[in-house]
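One chain of protein is taken out of this complex; the other chains stay put.
Our next item is chain A:
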Amino acid sequence: MHLKYESFVREALINGDKTYGQVTEDICRPIEQKPSKLWYMGFAFSLLLLSFGAFSVFWEVYWGIGTWGINRTVGWGWDITNFVWWVGIGHAGTLISAILLLFRQGWRTGVNRAAEAMTIFAVMCAGQFPIFHMGRVWNAFYVLPYPNTRGSLWPNFNSALLWDVFAISTYFTVSLLFWYSGLVPDFATIRDRAKTKLRKRLYGLASFGWTGTAKNWQRFESLCLVLAGLSTPLVLSVHTIVSFDFATSVIPGWHATIFPPYFVAGAVFSGFAMVNTLLVLVRKIFRLEDYITIGHIEAMNKVIVLTGSIVGVAYLTELFMAWYSQVVYEQQAFKWRVLGPYWWSYWAMMACNVVSPQFFWFKKLRRNIVFTFILSIVVNIGMWFERFVIIVTSLYRDYLPSSWTYYSPTWTELGFYIGTFGLFFTCFFLFAKYFPVIAIAEIKFTLKTSGDNYKREMKRLDEMSVPEFIHEVEHAH
């Protein structure tokens, strides 16, 4: 008899009366089968987008940054908008795997693997934008502090832009390590099940020779806990530092102390929306509804309504502070932000980010798959507009009215953005085919407390009288 206790009032996290063997079977099935037609079509389409993006980038590098719509007044346009958008999306994975681990949230085990993969791919996409924004991209390595023949001349460590280089690269490295250390035991599971020689050999390499001894698992848990402890402040620091890119400047609309918490809340908001978009599809296509349950989706929708509301408060606070500060430049910047030529982007942001998530106060809508899917896309559109609003509507009218301008992107900028979708989905399709999309070992660990068959047993125990219970425990083998 199992005496780990979890109240039966809590919803089961694993449905369908699973045993350990079935868990392995269900999660390994997509890897061991030939991919479906849908997979091939999706993969081919992603590759198409990726090659269009590659062509756009080639065009930009060949002809120069002038092929983009940015100009002297609006020096940051779609590129930095997309950068911040992708980095924000990349926050959900580590939040789920690290912060929810520290908070002992059992439901994270069903979604953490896919969310972490999404984080890594999103950060890869994000990194492209500032690199190609440099223009002479072949000199991109100048941002690194390496000994050189010019002095050595070092980068400016006081600059928020350089902090970003360190923050993003650390975030990428640590997320990758965290993700892969969890993958090693699962690759070992696939390796030991492998029927073909090639699969056995490749997963043998990928699994690092993992056998699962008790001591190894003890170190594994210790590693995960410390990495989670390190990643928790890290994930908060990354978007804080991204917000410093703006907040440490003296541009009206950017120069605000509210930026770090506001950006972090926005990042979690958009990240969870993207996780929902992907997982609603993944659970359907790979028939993993028993592991990614409606309960998981509802939990994420709760995070969306919370962070969406925080973001809404931040928008209103910004307006209030502009008025309260009595700085005419701030006041004018916000007046134009709301009512100026870019009014449509501001109101798109407000509608998508502040109004739409409020629907998630209703339990029925939180548990509705179709509604969740649509709303997750709406939220991501809204969060893209948020970054666009912050960047472009703070820049297009500067202190010198003769340089006021209106910015719209060219096809190369558009192509670059589309290309990162190609990169993201190409990676995600490969991940979904060749990697276990759910953490096999971790889900087995929660099975006996949160599986529906074990919860039913717990209900029986709960209804038992104390002497009956003691009798049963004493007579168990």
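What we mean here is this: contacts are C-beta pairs under 8 Å (C-beta built on N, C-alpha and C of every residue); 3 or more make two chains touch, one makes a residue touch a chain; residues count from 1.
By our rule, contacts and distances are computed from a predicted model.
Taken from the listed names "Branched-chain amino acid ABC transporter permease", "Multicomponent K+:H+ antiporter subunit G", "Quinol:cytochrome c oxidoreductase membrane protein" or "Electron transfer flavoprotein subunit beta", the protein name that UniProt assigns to the chain not shown is "Quinol:cytochrome c oxidoreductase membrane protein". Screening A:T67, A:T170, A:T317 or A:Q332 against the full complex identifies A:T170 as the residue touching the chain left out. In the complete complex, the residue from A:L50, A:I70 or A:A188 that touches the missing chain is A:A188. Taking the complete complex into account, A:W154 is the one of A:F58, A:F103 or A:W154 that touches the chain left out. For the chain missing from the display, the contacting residue among A:V9, A:A214, A:L400 or A:V466 is A:A214, taking the whole complex into account. Considering the complete assembly, chain A touches the hidden chain via residues 1-2, 19-21, 23-24, 145, 151-154, 156-158, 160, 162-163, 166-167, 169-170, 173-174, 177-178, 181, 184-185, 188-189, 191-193, 197-198, 200-201, 203-206, 208-223, 225-227, 230-231, 233-234, 237, 241, 244, 440-442, 444-445, 477.
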